[in-house]
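Shown here: the complex without one of its protein chains, the others still in place.
Moving on, here comes chain A:
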Amino acid sequence: MTQTAVSFCNVSRHYGPVKAVDDVSLDILGGEFFAMLGPSGSGKTTCLRLIAGFEQPTSGSISIFNQQMMDVPPYRRQVNTVFQDYALFPHLNVADNVAYGLMIRGVSKNDRLKAAEGALELVRLPGYGARKPSQLSGGQRQRVALARALVNQPKVLLLDEPLGALDLKLREQMQEELKELQRSLGITFVFVTHDQSEALSMADRIAVFNHGQIMQVGSPREIYHSPKSEFVADFVGSSNILPRELVNKLVGRDQPASLRPEAIRLVSEGGIEAKILNVSFLGASTKITLQMKDVTLHMLADNEPASLTVGEIVRVDWDKSSLHLMEIPHV
């Protein structure tokens, strides 16, 4: 059975009247790649800072590998953080930056520089030790920050939107490398991001945050295919939300439902009538906006359906199983 790496027990963090984190309970398992996903201000970064020890919970408790973290300062926690702005020390060169944690622990100069070079090799920056952080590109700084955290062999590695500042191509490459690194090292990664595709492609499990609360925790597939709420359905990919009245008519259940754009097909007979509002060609697929009764639907078609014109009436259908009933939002 896997150990629990980080455990939140009814944790809240309030700033005056603002509930940044509101009664969160969560178990992150050892060796897991865990993503905290949510819009900005949803409390995901505060949760990360609570694990690192930069913030203290207003109420509730956090434990790391079954040790209570109440009043344990950041420098006595076996977790390391990769900061959003990387926070490399500008007055130290790359090797000394990476070796900083070892220097503080009193490791001899030779040993720590050797370990730093090893960590730099791990992040594919061998021989960069003598450079200053200001001489590196964004992607390289990101790797140095990663090496600086990993060289301390943390039990949990915290990553605060580490890929946010990188361009798309580099980001995709780093996503794969991070995933690979996590698999080979077996360290628990806790990854904060607002990018749902990043979370879906990298994480073993995802917690979706909104307004300081966890809306849903689950594997990327669960989160994507069976969102529990409108918020999750909407935030993780651009799902169509069917209102209760329509779902009631279609399947006889008085609940809202989500429907993935790629689940909708055009059919020649049967299905439901819809009017085409817009067609946009995206390369690998085509995005079609439809007006079905009083609901606007987005659908993604793999290949461009021949001769669709705006204003045309078509028939659409989907598998019963792709329509996902959701909780009724409590007001």
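Here is the rule we use: a residue touches a chain if its C-beta (ideal position, glycine included) is under 8 Å from a C-beta of that chain, and two chains touch if they have at least 3 such contacts; residues count from 1.
Note that contacts and distances are computed from a predicted model.
Engineer: The chain dropped from view, which UniProt name applies: "ABC transporter permease subunit", "Cytochrome c oxidase subunit 1", "Acetolactate synthase small subunit" or "2-oxoglutarate ferredoxin oxidoreductase subunit beta"?
Structural biologist: Listed in its UniProt record, the absent chain's protein name reads "ABC transporter permease subunit".
Engineer: Among A:39, A:73 or A:126, which residue is in contact with the omitted chain in the full complex?
Structural biologist: Checking the options A:39, A:73 or A:126, the one contacting the hidden chain is A:73.
Engineer: Check the options A:52, A:95 or A:146 and report the residue that touches the missing chain.
Structural biologist: Candidates A:52, A:95 or A:146; residue touching the omitted chain: A:52.
Engineer: Take the complete complex as the reference. Which residues in chain A touch the chain that isn't displayed?
Structural biologist: Residues touching the hidden chain, for chain A, are 52-54, 73-75, 79-81, 83-85, 87-91, 100-101, 103-105, 148-149, 152.
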